[in-house]
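One structure below.
Removed from the display is one protein chain of the complex; every other protein chain stays in position.
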Amino acid sequence: MAAITFNNVLKRYGKGKHELQVIHGVNAEISDGEFIVIVGPSGCGKSTLLRMVAGLEEVSGGEIRIGTRVVNDLEPAERDIAMVFQNYALYPHMSVFDNMAYGLKIAKVPKDEIQARVAKAAGILELEPFLERKPRQLSGGQRQRVAMGRAIVRQPQVFLFDEPLSNLDAKLRAQTRLEIQKLHRELGITSLFVTHDQVEAMTLAQRMIVMNAGRMEQFGTPEEVYHRPASTFVASFIGSPPMNLLASAPHVKPGAILGIRPEHLQVVPQAGDTGWTVQVEAVEMLGAERLLYTRLDSEQLIVRTDEKHGAAPAIGSLLHVMPQADRLHWFDEATGKRL
Amino acid sequence: MMIERRPILDFFAHAILLAGVAVIAFPVYLAFIASTQSAEQIASSHPLSLLPGNHLLDTYRLALFGGKTYGGATIAAGWPMMWVSLVMALAITIGKIAISLLSAFAIVYFRFPFKRAVFWMIFITLMLPVEVRIGPTYEVIANLGLLNSYAGLTVPLIASATATFLFRQFFLSVPDELVEAARIDGAGPMRFFFDVLLPLSKTSIAALFVIQFIYGWNQYLWPLMVTTSEDMYPIVLGIKRAIFGEVYIEWNVVMATAILAMLPPALVVILMQKWFVKGLVDTEK
Partner (left out) sequence: MEKRVLFKSPWLPWVLVAPQLAIVLVFFFWPAGQALYQSVLQEDAFGTSREFVGWENFQRLFSDESYLASFKTTALFSALVAVSSMSLALLLAVMANRVVRLAGVYKTLLIWPYAVAPVVAGVLWLMLFASPYGVIAYALQALGLPWNHLLDANHAMALIVMAAAWKQISYNFLFFLAGLQSIPQSLIEAAALDGASPWRRFWTIVFPLLAPTTFFLLVMNVIYAFFDTFGTVDAATHGGPGKETSILVYKVYYDGFKALDMGGSAAQSVVLMLIVIALTVVQFRFVERKIEY
């Protein structure tokens, strides 16, 4: 177990006029034993960042530390890390047991120790009946667990997860999420988990790094990220449906953007000083709640209501909505940053 | 390919296929027939009979071990030539596969200076079969003192890049994640090569084995040039020599030798048919 430090980490590809900078100065301190999720849209650089910690990509600038060691120039095998890949990366010609034992064999761990560790991991992950099978004889979820088992037996200082749940179906994903949480509670190993799914991020992270276009937009707990987003990007990325961002509506100060989450808008009889009059464009029934897609001048406003407030409004009808005063977020229009 | 279920078309198809099989098999069938005749039967039948004779054992014994024939000629023993062919074929096959695996591994999985130049130097050999460079290659072999030797017979034929190309294609299709997982597991490049890459390459290796074995066994022009002593003749050379310059050709022995020459490669093809077809169609495409 160890802390991880990102010190102005940069990543560049190419040379000369073809040079492309993909990671711009990431700074973060991760404590020993924390479960950190790195989340962002495709292409934001989250996998690249993870792979730099793994040693699979070179660090173009800055430092990455694991524990007290600077690992920039260390080979993956020397960093005392283990990784769970998106496509599991199991050796197809080896049995489940051999897959999990491979790294230990190379490290010349004695045979009975290998046996013990694999048995223990297999026990935790319920893989005992499959130890002699080959990967192609297992289902996706089972392969995922073997991939995790391979990481566990190494007893590393850091666990790295590269979008491990993307290839699972929805139900399995939810189940595996719980298993990963359980594992972390039991083993307490510092973990970096990359995903593009903000729900996974919100449910798994103790703290999360929200990335966009190679920049770290915010590093905080799910609470902080949800209730005090540091930029319009974070505000609209986290939370589903996304936060409403208004630039030109009434009550919005010039040069600023107003953010209000759909669940913090109420349908009221009168617009009043702080409310708006909107026209309903579409209604989505989601069981216990309803989403109203409304138009406010040239912008869209999504409102979340439930069935307690009577029947769904008709399309085209006018409504009055009012935001909760303490739930307003203000952002600078030019930079997108929180004011 | 055809949707219509007319049985007449099925019959038609089978008829053509059977005819095809017959045409393909006919020369070899006749060869076999001839090899079962005695020399007198050959001499007296114009044309050669279409039915088997009963001198199979005699003829094959003559073909394998040599001796005096009916016509008075001395036939050289066939089995030493088969041995030469076997050693040659295996040496070429194993040699080629081994060095190609290593080269393809280096080219696909490493970054090193002049890689591009090395790549093209190796792949340009795809373009020139040995027949085209025979003269000067002969001189090189002669200068190295390797005439009439197994080394002289086999090493120049290992030069071409067909196997390297095939392995390169295959290695490129292996998922990157396997290498990454191996690196994280602590495996160095050679460890990865032996523990992961080679086991996954089994099918390609098998396919190449068939193709190269046949290539090596059937070599004719090159052995013709670099061997002058009969004890280094591969069997295919022996057959040709048996019909060249003879006024009177002992067809039964010649055909027996031909059958013997065809057996090992045919066996390899038929037994390893699955891999062979897969390898052939995949590599060339």
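Chains: A and B, in written order; residue numbering restarts at 1 for each.
The definition used in the following text is that a contact is a pair of C-beta atoms (placed from the backbone, for glycine too) under 8 Å apart; a residue touches a chain by one contact, two chains touch by 3 or more.
Every value quoted in this text rests on a predicted model; they were computed, and no experiment measured them.
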Fill in the blank from the handout: Shown chains in contact with the undisplayed one are B
Fill in the blank from the handout: The listed residue (B:G20, B:G145 or B:P199) that touches the chain absent from the view is B:G20
Problem - chain B residues touching the omitted chain (full complex) - result: 1-4, 9-10, 13-14, 16-17, 20-21, 23-25, 27-28, 30-31, 34, 42, 45-48, 50, 98-100, 102-103, 105-112, 115-116, 118-119, 121-123, 125-129, 131-137, 139-140, 155-156, 158-161, 164, 172, 176, 179-180, 183, 188-190, 214, 217-218, 220-221, 224-225, 236-237, 239-240, 243-244, 249, 251, 254-255, 258, 261-262, 265-266, 268-270, 273, 276-277, 280-281, 284-285
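To be clear about the criterion, only the chains that are shown with their structure count from here on.
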Fill in the blank from the handout: Note: chain B sits from chain A at a C-alpha centroid distance in Å of 57
Exercise for the section: Would you pull the chain B residues touching chain A in the complex into a rising list? Expected result: 175, 177-178, 180-187, 191, 195-196, 199-200
Practice task
Can you check the complex and tell me which residues of chain A touch chain B?
Solution key: 54-56, 75-77, 81-83, 85-93, 102-103, 106-107, 150, 154
